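Note that one protein chain is taken out, while the other chains of the complex remain in position.
Each chain gets a letter, A and B, in the order it is written, and its residues are counted from 1.
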Amino acid sequence: MTAAHGRPARAMAAPGVRAALVALLAGALCLALAPRFAWLGQWPDAWTLPLTQWAGTAVTWLLEAIKPLAREFSALMRHPMDWANLALHATPWPITIGVTAALGWYLGGFAMAALGAVGLGFVVASGYWTESMNTLALVAVSVPLALVVGGAIGILANEMPRLKPPVQALLDVMQTVPTFAYLTPLMLLFGFGPVVGLIASAIYAAPPMARNVLLALERVDPEIREAAVMSGATRAQQLFQVEIPSGASQIMVGVNQCLMAALSMVIIAAVIGGFNDIGWEVLLTMRKAQFGQSLLAGLVIVVFAVVIDRYSGTLAGERRRHDRRVVYLLLALSVVLTALFWSSLADAATFHVLTPVAEAVDRSLTAFTIANGATLDAIKNNAMFFGLLPLRIGLDQAVLPFTWGFAWTGTMSWALFAVAAVLCLLLIWRGRPAAGLMAMIAAGMLETGIADLPWPFVLIGTAALGWVAAGWRLALLSLVLLSSILLSGLFGRALMSLYLSGAAVFACALVGGAVGWLAAVSPLAWRLVRPLCDMLQTIPLFVFLIPVLMFFQIGEFSAFLAICAYAVVPMIRYTRHGLVSTPPDLIEAAAASGATDAQIMRDIRVPYAAPTILLGLNQTILYAFAMLVIAALIGTTGLGQSIYLALGQADVGLGVSAGAAMAILALLADRIVQGFAAERRRALGL
Amino acid sequence: MSRATPPVIACQNVWQVFGPNAKAALADALARSGGDPQAAAGLLGAAGLIPAVQDATFEVGEGELFVIMGLSGSGKSTLVRCIAQLLEGTSGEISIEGENVVGAGKQRLTRLRREKMGMVFQHFGLFPHMTVAENVAYPLRVQGVDRKRRRARAQEVITLVGLQGREGAYPRELSGGQRQRVGIARSLAVNPGIWFLDEPFSALDPLIRRQLQDEFLNIQGKLRKSIIFITHDIAEALKLADRIAIMRDGRIVQIGTPTDIVLRPVDDYVREFSRDVPKGRHARVASVMQPTDRCRPGPDDPGLRQGMTLDVALARCMDLYEPVPVWDDRGACVGAVNPADLAAALQVEDT
Partner (left out) sequence: MRKAYPGLAAAAVAAFAGGASAAELGASGEPIKLAINEWTGQHVTTRVAGEMLKAAGYEVEYVTAGMMNQFQAIADGDIHATLEIWSSNVSDEYAKKVAEGTVVELGDLGLDAKEGIAYPAHVADLCPGLPDWKALKDCAQVFATADTIPLGRLVDYPADWGTPGADRMAGFDLPFKAVPAGSEGALIAELRASSERKSPLLITFWQPHWAMSAYDVKFVDLPVGNEECFNDPAWGVNPDATHDCDFAPSRIFKGGWAGLEEKWPAAYQILTNYQLSVEDQQPMMGAIDVDGGSVEDVVAAWMSQNEDKWRPVVDAATK
C-alpha cells in the first residue's frame, strides 16, 4: 500500500486491480469446480465444530462464577431505581411539567420551555403517564451509570495509549452485538427485573460516551495541555481541572448520544418485562396488531427522545443566559396550580383524550389496505421477482416462467458473462481495469445469488476488499473472523443476513443519497425531511412492523422495508452534511472559474463530501445490521431469527454465537468502509 | 554578555529523535558515524526516524534573553519543550540552575515547574472554561495556595500586563493581544526565574505584535528573568535578543549576538536570513572597529561610541576619510574605525 500511495492516479488502482483479479479468479474457480466438488458450494456440516455449544458452556460457566457479585450489584441498583420511581410517581404531574418547562427555559429559553411543556402535555393526554414515568425512572438510573462507565473507559484509554486498540474493539463489540443476544446471559447474571434492562441499556449507551470522552481528550489543544503541565499541575489536576472541562462541549455530545441510546435500548429491554414501562405497552399493542394504539405509545417515546435530545443538545453549544426569574415563576406557577386544583386534579393514568385519534388512525390503516390491496401486492411482487429474489438465489433460479415469463437457460448464463466480459474489456481499455474486473465479479454474483455464494469466494473476496481498504491486517482479520462463522455452522444464516442487509443498504444508499442531495440543495426539503429522520430514529421500530405487515405480509420484502426505514436516516444526514459543509472558498473558486451549479456539485461538492458520505454509508450498514434483529419479528431467516430463537429458548450458546456472527459481519463492513473513507480523506488532505 | 554567574540553563549535546526505539537507534547511529552528529542524523533519517533536534549545546546566563530562531520545522519548538521537559529528550544533558533534570521523576519536575519555570504559548493555551483571573491564578491553585492569596497575586500580574478590569472575562471574549497578555500573566504568576516563550507574538497582527514586544522588553527590564524566546522572525530576534541561536533542520548553525548574526553569518543560510535586515540598525560600531587604546582625536572627531549602531555612526562620519576614534561610555578610547569599513559592513550581504 505505502509504495502505491506515492504515485498518483493510475498507480492507485494497482492494489485494487490485483485484489479484484484474485477475487475474480477465486469466484471463477468455484463456479467451475462446484458441480464436481459439492463442498465448495456449501460448507459441509461434518466440518463444523460445536462452537455454539462451547460458547454456551464457557459463557455459562463464566456467568455462574461472577453471578454472586452481579446479584449484589443488582440489589444495590434497586435502591436508586426505587428512589427515582418514587420521586417521579409521587410528584403530581402538573409539577413535573412545570419543572420540565423551567429546566427548558433555563437551558434554552422560550422554545425549549414550550417544547418541554407541550411534549409532556402530550404524554399526559395519551394516558401513558404511569408507564412513561417507569421508563424515565429506568433512564434516570441507567444514564448516569452509562456516563460513569463510559467516561471511565474513555479516560482509561486516554491515559494508557496502549489500551486504545483493545478498548476501541470492545466499544465496537458493545455497539454491534445485538442487545437481544445478551439479554439471556444478563438475566442469568443479574436476575429478573428492571436491573437487566438497566444494564443492557447502560452497555449500549456507554460506548458513545466513551468515544466522545476519548475524542474530547485527544482533541484538547496541545498548548492547553502543556500550559497545565507548565503550571505545575499533577496528572490528576491536569485531567480533571483542565483537559476534561476544556473538552466539555465534545463530552456533552457524548452525553446527548448516551441519553438517546439508553432511551432506545430501554424499550428493547422491555421484552423481558418486569417494569411495566412504555416499551411493554408498545409490545402489548403490537401483539394485538393495534397500529393506532402502538403508534400512540411509540410517539410517547419519540416525545421523550426529542425533549431529551434538544435539552441535552443545548449543553453542547455555547449557552446564552436566560432570565432566572422565569424559572422561578414557572416553578411557582405549577405549584400554585397544583395546590389550587388539588382536589379536582385527575389521575394522569385516567386521561384518554387521544384514544379516539388512535382508533381513527387504526381505521384509516384498514381503509387504506382494503382500497389499495392490489397495488400493494403488485409493488411487492415486482420488488420480489425482479429485485430481491435474483439477488438472493441468483438469476439462474429466480428467472422462471411464472415470474419473468421465461425460463433461464445455460445459453443466457453465457450471454450474461459475455456481456460482462465486453463491459470489462471496455472499462480496461478506458483505463479502469479495477472497475472492469468488478463488473465481471458482479455478473458472477448475479448469476449465483448472494445466499448461494461459495464460501471460498466470500472469504477470499472479503479479504481482498479488506486488503485494498486498509492493508493486510484487515485482510487477515476478515479471514480469521469469517472462518470462525464457517466453523460454527452459521455461515448459511450469515449469508442470508448479508443478503437482506446488503439489499437494504444498496437501496438506502440510492434513496438516502438522493434525498440527502435534495436536502442539501433545498432548505425547504430539509425542513420537511429532518423531523421525519428524527422520528424514524427514535420511535421504537416495532410500531412500524404492523402497517408494513398489513401492507406486504410476512416475508422478506416487509423485512427489507423495515430495515430501510431505519437505516436510510444516516445516509440522508451524512450526505446532506457532507454536501453542505464544502468550504465556501472552494465553491467561490469554482464559480469564479465559470462552473455552473451542476458542475460545482459534480466536480467540487460531491468529491469533497465523499469521505463524509462514506461515513454515512458506514452508519447505514451498522444500522441495517442492528435492524436485522428487529426485522426477525416479521419473520426472516438468518442470524436475526437465530438470536430470537436463542432468546426464547434461553440458549446462551446460540445467542452469543449468533450475536458474535452478526457483530463480525458488521465489524468487517465497518472496517472496510472506514478504510476507504480514510483513504479518501488522505487523498483530499483532510 | 559577561558570564559573572554560572549559567541558569545549560544544554549539552541534546538530541531529540522521533520514531520507534529512538534511543537505541541514536546510540547506534552515533557509533557508526564515529560521533559526527551530521552523519548520525543522516543515518537516522535514512532509517525513517526524525532527528528533530541534533546535538544542541548552549548555555543561558542569568537575566539573559536568549532567542532561538529558525523556520517552521527547524526544531526550535521541540528544543524548548525538551528543556522544559515537556518532551523527554532522547540523549544529552540539560541542567537548570546547575541541577540535572534529565530523567527527573514526575514529582521533581512538578516541583521544578511550580517554583522555577513559566511558559507562554504561541496560541496562548488559555483554559477556555476559566476566567482571566482563574487562568492567571491556576499555577497557584494547583499548589494549593488559598483563594485570597492567589487572587491577590493574580491581580498583581494582571495589572503588570495591563489587563485590569477584564478579570472576569472568558478567553473567548478577548482579542488576540489581550489573550496573550493573559498567557504572559499566567506564566509569571509564580514569579519564576526561568521564562520560556514559544513564538508568543507570532499569531498576532503586526501592530499589536510591536506593541507587545515593547511591553515585553519593558517587563523584562523590570524582572530580569532568564529567558528562552522562540521566534521565526529575524527582526523580532534582533530586536529582543541578547544572544541568538539560529536553527536549521534540527541543528544549531550559529550562536551569537545580533551583530554577529548580521555581520558575520557563518554560512549562506544565515546570510539569507539577515539579507533584508537593515544592518545599520542592528550592528554596532564595536563589531567593526579596530581595537586600540591610542586614539588621536582630530578636531572634527564625530565622537563615535562603541554601542552606537552603524547607521548612526556612519551619519556622523560620512564625510571623513581617515580612521576615527571610538570611545566607551566612560570616555576612554577603545578603538578606531575607518568610515569606509562602516559603509562596507552595511553592504556585506551583497558579496
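By our rule, contacts are C-beta pairs under 8 Å (C-beta built on N, C-alpha and C of every residue); 3 or more make two chains touch, one makes a residue touch a chain.
Keep in mind that this is a model prediction, so the values were computed, not measured.
Q: Considering the full assembly, with which of the depicted chains is the omitted chain in contact?
A: Contacts of the unshown chain, counting the full complex: A.
Q: Kindly state which of the options A:Gly373, A:Gly431, A:Pro531 or A:Pro583 is in contact with the chain not pictured.
A: Selected residue, touching the omitted chain: A:Gly373.
Q: Which residue among A:Trp83, A:Phe192 or A:Trp414 touches the omitted chain?
A: Looking across A:Trp83, A:Phe192 or A:Trp414, the contact with the absent chain belongs to A:Phe192.
Q: One chain isn't shown here. Among A:Leu545, A:Leu615 or A:Leu668, which residue touches it?
A: The one listed residue touching the chain not shown is A:Leu545.
Q: From the list A:Leu283, A:Leu296 or A:Ala519, which touches the chain that is not on show?
A: A:Leu283
Q: What chain A residues would touch the chain not displayed?
A: With respect to the unshown chain, the touching residues of chain A are 183-184, 187-188, 191-193, 271-276, 280, 283-284, 286-289, 366, 369-370, 373, 380-381, 384-385, 389, 400, 402-403, 542, 545-546, 549-551, 553-557, 631-637, 641, 644-645, 647-651.
Here is the rule we use: only the chains that are shown with their structure count from here on.
Q: What is the distance, in whole Å, between the centres of chain A and chain B, each centre taken as the mean of its C-alpha atoms?
A: Each chain reduced to its C-alpha mean, chain A and chain B end up 55 Å apart.
Q: Would you pull the chain A residues touching chain B in the complex into a rising list?
A: Result: residues 221, 223-224, 226-235, 237, 241-242, 245-246, 248 of chain A touch chain B.
Q: Within their complex, state which residues of chain B touch chain A.
A: Against chain A, the touching part of chain B is residues 81, 84, 86, 106, 110-111, 113-115, 117-119, 121-129, 138-139, 141-143, 183, 186-187, 190, 196.
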